[in-house]
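For this view, one protein chain was removed and the others were kept in their places.
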Amino acid sequence: MYTETFLIAAALYAAGFSIPLIWWSRDLRAVRTLSLSCTILASLLLGLVSVAVLVSGNVITFMIYRPLAEISFGFSIDRLSGFFLLVIAAVSAPVALYASEYYEHLEGGSRRNLLAGCTNLFILAMVLVVASADMLGFFFFWELMAAASFLLVMYEYDNPGTRKAGLFYFIMTQLSTMFVLFGIIALSFRAGSFRFSGVAVPADPVVLAAFLSLFLGFSIKAGIIPFHKWLPYAHPASPTPVSALMSGLMLKIAVYGLVRFLLDVFAPDLWWGILILLAGVISAVLGVIYALKEHDIKGMLAYSSIENIGIIFMGIGLFVIFSAESLPLLAGISLLAALFHSLNHALFKSLLFLTAGSVVHATHTRDIEHMGGLACHMPVTSALFFTGSVAIAALPPLNGFASELLLFIAIFTSITVVDPLLKVLFLVCLALFALTSALAAACFVKAFGSVFLALPRSPESAGAKEVPRMMLAGPVLLALACIVLGLGAYQLFVLAGISVPLPDMMLVGLLLAVMAALTWTALYFTASRAERISETWGCGVHLQEPSAEYTGHGFSEPLDIIFSSIYRTRIRNERVFFDQKNSIFREGTAEIRLMKVFEEYLYLPAARFSLASATRIARFQNGCLDTYLLYVFITVIAVMVFLGWS
Amino acid sequence: MAPDFVLYIIFNTLFVLAAAPLWISVIKKVKAWTQGRQGPSVFQTYYMVAKLLRKEVVYSSTSSRITRFTPLVTMAAILTAALFVPLIFVPEPAGGIGNIILFLYLLALARFFMALAGLDAGSTFGGMGSSREMSISAIIEPTTIIVFAALAFVFRTTNIFDMFARSAATGTITTPILILIGISLFIILIVETSRIPVDNPETHLELTMIHEGMILEQSGRNLALMELAAAVKLTVLMALLINLIVPFGLATTLTATGLLIAAVLFVVKGTILAGIIGLFESSMAKMRFFQLPSLFAMAFFFSALIIIIEVFA
Amino acid sequence: MILLGYIMAALAALAAIVLSSTHRRMNAACILHAALTVVLTVYVLLFQQVPVASFLIGSHFFFMDRLGLYEVLIASVIFTCAAVYAGGYVESLLSSKELDQGSLKLFYSSWTMLLLVLVLAFFCDNLALFWICAELTTILSALLVAILSARENIDAAIKYIFIASASMLFSFVGLIFLFETSRTVLGTGTLNWTALMQHASAFPAGMALAAFALVFMGFAAKSGIFPFHTWLPEAHAKAPSAVSAVLSAVLLNVGIYGILRVYAIVHQTTAAATIAPLLAVFGFFTVGIAAFSMLPQKNLKKLVAFSSVENMGLILIGIAVSTPLAIFWVLFHIMAHSLTKASLFFSAGILHRQYRSRLSTDADDEIRDVFRLQPLAAWGIIIGGLAITGMPLFPVFFSKLFILRELGQASMPALFLLLVLLFVIASALGYFVIAAFCRVTEAGASSDIVPYVTPLTMKIPLVLLIGLIIITGVVFTRGETAFFEGIVQELRF
Partner (left out) sequence: MIDTALVQGIIRILLVCIIITAAYIISTRNLLSLVSMYSLQSVTLVCLALALWVLESSPVLLAIAAVSLVSKAIVIPYFIATIQEKIRIRRDIEFHFLSPTTSLLFSMALMLVVYTVLSHILRDIPARDNLFFFGAVIGISLMLMGMMVMLSRKRAITKVLGFLSMENGVLLFGMFVTELPFIIEFLIIIDLIILVLLTTILTVGIDSTLEDYHKRLHRFRLVGGTEERP
């Protein structure tokens, strides 16, 4: 029964992929709508299956295709898979709803059919990665996912930014593939097959190598610093629904991979956990610090994804540490926190991406310095973005808070039990985690403030209009999900039969509402109700100008200075003087540029080095026959000497 | 929910609302004394709130709904947070009320709204206030969480109710380490309530101001709510400090006399603490904004040191 | 007698070409010939008892076993597609005066001869005969490379001939060694593969090693193994694309086929322990040089050619691993590579026609507006590129995966090294394609490029091959598997 439903869902995605391919040359809205309707329907079915699995705890196993003894496409949906399927279903349906309108406003004619089709392929690949019963299927669909997402990123290929994004994305994806493949192959020796089965010896160097390379592979895909660079390029470059899917779902697939391997295959050591934890903490802190400085709205969201993935990795790291220290309860809480945060991040990040896409659609710019004042022009969108901001800033009573709270509780509780040295580590992580979440709040105050509040800072922004209804419907669903998951977190866990030390957020929400209602009532009866609209008081300023407002840059300036050691600016100052003693200044230029530390010190040198060595090696092929014959000659002699010597 | 708890909610909220404005005035009074002035009456804040409630509200033409909602949400969030810190009576915790992290994040919720409201009108002062408030709150956050972790470590619980119950049971501070934690809490209180040397609550139009800058556009009943909320926040943080360090008299059962004694004692203790804050403020000068991180770093290492001592001792 | 069928078909086609006067007819003859070869091969596969011990001139010179039939099948399918493709391509060459009308007959008759010689080569039981056929394929294909009346083509062809033939001479010395070895063991010398396979285990290791090492050098040159690969990128880049496809998809297989056959013999002696690392070293160098040559590559066809070098290296590594599973997937990879590479060259050919005045030899390609001008070719390159880097749904995915796995079983560091090299290769491909395909003319600016109207005959084979790639990548029938296993058994791995 569930098997059939799952298969129907998969078939629907496949139909959604093939329908636009069949009519690839017809630039018809109906084709795309049909394709995306398939997505929505399939996501609903998938949601049903996953909820059923989650509630019942049954494992659905079935084999669909086994062409060879070594190659089998079997699927097995246990609770972990079911959970991630739920995440996929919950995000892809609203995104498809949004896309059905958004894609119509893109340029590209019938190419949009392909876009809709590939979106389906992308989702299908993610679904199958999660559902795969063995490593081979996992890797197969993992690659399919990579290919599909790459095509999606390249949609606006004629844009110079996209080219760079595509390049970064492609190369990083390949790197990730390389590591994942190495890990899988190494594991397949120890396990004897490609099944997800236990490899009990963590000290075995092969297993160790497998873990490290899998960890690297998943980190690259998840955007863990320092492998994050593709995210802030790829997300802004791709069409909005694609960014939402990539940030909301694809990063989670990497998380799924890590969790799946840690749970089913490895018997992790303590230091593995510490490694994951540290990777998470560093990504979280640096991610949010970079997000603060970003003024491309989608780039900012991309960095914020890095931060949230960092938080999820922290949860996983803690899970491993607690498991290794045999503290099953805390381990459970940490894992739950990581998974719950995955779900939450998927929801609010896709919400934010979609609404950001609406904003970009309305203003035709991604630079938040050219926005402003949109709260009046786009009331619904602003409310939705606001919901997302509150959720991502981890403020009660929304869902972002619920999952971060779980993580906080895990660390707080653990401090009383673990080793002294671990305690110190945890305290450092705790402090950085707190910093992260406070900075995230600052970041989203900045984002919401610069985009939606105050006066419009560009004519486009002033003339912006609310987006069509379909582009609101999707985000509305996501926002509702954020609210429900936030308020009902405790109840949901109880429903799933898991006991967690989570406060009853419903009660807190109720209290907040009651307090607000009481305050309002009290004011209603006691206070004056007179209101007046007037100009903003500006200390005697004649007229309020948008140019005089606090900009996004200005907003983050204090934090900028405080974290100046991380941002690393490069100051260029050129001056020309009238005289030779350099005392009468004539003219000059100055520039303060934010350095892209990782790009300038890691990525580009690596690229430059490999290109230089490649150019040197390519000189081997110098186009001269004599040289080539010389190679042959030398080889012949070498082989002969080898023969005589062996 | 137990009727006890409902009673607690009503009682605590009313008490905190009633008592909160007092400390603001007390601090002002103490500061005035140290400067050789007579200062305003200790009930000045009550008068001010009452007067503001009667005034009309002026909204900026550029402001959005954020400005309209903020006072209400801020008040609601602060009042809910106030429920997490029992002032005079500690009931059995219910439904996770009293969770120390939730408490922190409720304060953060209020701050989030205030910061947005600061940006809403598009005035430069508001923007500056918001920017600084968010920056400061971010960099004090590690210290805060470490201090709270230390509390959780010392009391082996993450619930403030349980902490209070345990300290109330002994009547005096349970371990000497709490005194050190108290010092850290005091620094947090100063920062969170925007007092000297971090912020100057007295001025309205200096480049140094933070909190006052954010609420510059508020007027009438909204301003009253903001002022009241600030006062409640101060009270709550003071209560946290008081009930941990000098918990004697804190009621753990619901009896009229017990409550009365606890209330009186709390007012006395609060007045003394307010006096200390006033003296502290008078003896300090406002720090340069970008020197604050080093102050916070000091606070952070101080708190971390406490925990490390505790951990390894 | 089936072999006579192949020969008759070729001769008939040859006669038709010589007699016909129009390009269309010559092309049709070629297509028919190749298609007939496909039909014959399929017929043998389905209805004959394989291996067919054959019989030309009543001796043991020819036979048909599974491996030979398999290679012939690949070759004939590629030739059919390429012949169809050549119809449009040569027309375009003629109209742009790159090819003389007079050379047309030569072109098509060498084309037909090439297929015939290839078929004979794959059906040779006698290794010396195989060597001769392989030499003839070099000559004929070099003729096809040189057919364009441009100097650089002649240059490329001469390089090809000199490097391949000179190395092949060493290969012949190796065969003499083999012959001598068999004579010392069996009494009478023989170069019949079946006979050698039967008695191989008795061969002395030293002689087997020497014989193999020398034979290897020649066939390595045929299949573009480092450091004999140097002719390959130039010949493939300069040749007409239909010929490039054949060169890369079929002719490289001749070398690999030879190596596989001879290795199957020496594999049974103790020399295998020395030879396997030797092969692996050559394989790694091949992949490595391909990887780093692709990185700064600016010419599409050279890039694709280097990718062939890389795949040959990969196949060689697979052979070096020489577990049955590895050989199984090496065989699969040979097919996967042939189909994919042919499709890539077909697409590259369309682009070459489009940008011919700009896409000159050693200068950088100036591909721009490719999606507007040649959407099919662009997608062909993208799909082919994804296929050759081993994305799923394409056959290379599985063959690569399992070759890597078998390699890992032998040595983990080697596996990692190979993965790094494959990463570099994929990056290089991606880098090139992204850089080239994203180049567009601004909306306002007028572009001086006239769209090249791609004839249907160039489109159909491309689409057909892509379809074939996907089918082979997804569908694995039991018969296919059994067939591959049969080959592995024949080779006694």
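Things worth noting here:
Just so it is clear, A, B and C label the chains in written order, and each chain counts residues from 1 on its own.
The rule is short, and it goes like this: a contact is a pair of C-beta atoms (placed from the backbone, for glycine too) under 8 Å apart; a residue touches a chain by one contact, two chains touch by 3 or more.
Source: prediction; values computed, not measured.
The absent chain, not drawn in this view, touches the displayed chains A, C throughout the complex. Within the complete assembly, A:G644 is the residue of A:G109, A:G192, A:G497 or A:G644 that touches the hidden chain.
Among C:I7, C:V42, C:V173 or C:L393, the one in contact with the hidden chain is C:V173. The residue touching the chain not shown here, chosen from C:P204, C:P324 or C:G486, is C:P204. Checked against the hidden chain, the listed residues C:E71, C:D155 or C:D369 yield one contact partner: C:D155. Within the entire complex, the positions of chain C that touch the omitted partner chain are 96-98, 126, 128-129, 132, 135-136, 138-139, 142-143, 146, 150-152, 154-155, 157-158, 161-162, 165-166, 169-170, 172-173, 176-177, 179-181, 183-184, 189, 191, 204, 206-207, 210, 356-357, 360-363.
By the touch definition given at the top, chain A reaches the unshown chain through residues 623-626, 629-630, 632-633, 636-637, 640-641, 643-645.
FYI, only the chains that are shown with their structure count from here on.
Taking the mean of the C-alpha atoms as each chain's centre, chain A and chain B sit 36 Å apart. With centres defined as mean CA coordinates, chain C is found 78 Å away from chain B. The touching residues of chain B, counted against chain A in their complex, run 1, 9, 13, 53-66, 72-73, 75-77, 79-80, 83, 94-97, 99-102, 105-106, 108-109, 111-112, 115-116, 119-128, 130-132, 134-135, 137-139, 141-146, 148-149, 152-153, 156, 158, 205, 216-217, 220-221, 224-225, 289-290, 293, 300, 304, 307-308, 311-312.
Against chain B, the residues of chain A that register as touching in their complex are 373, 375-376, 379, 382, 390, 393-396, 401, 405, 408-409, 411-413, 415-416, 420, 423-424, 427, 430-435, 437-439, 441-442, 445-446, 448-450, 452-455, 490, 501-505, 507-508, 511-513, 515-516, 519-520, 523, 526-528, 530-539, 544, 546, 548-550, 554-559, 561-562. Remark: chain A residues 67-68, 70-71, 136, 139-141, 143-144, 146-147, 151, 154, 157-158, 160, 162-163, 166-167, 170-171, 174-175, 177-178, 181-182, 185-186, 188-189, 206, 209, 610-611, 613-615, 617-618, 620-621, 623, 625, 627-629, 631-632, 634-636, 639, 642-643, 646 touch chain C in the complex.
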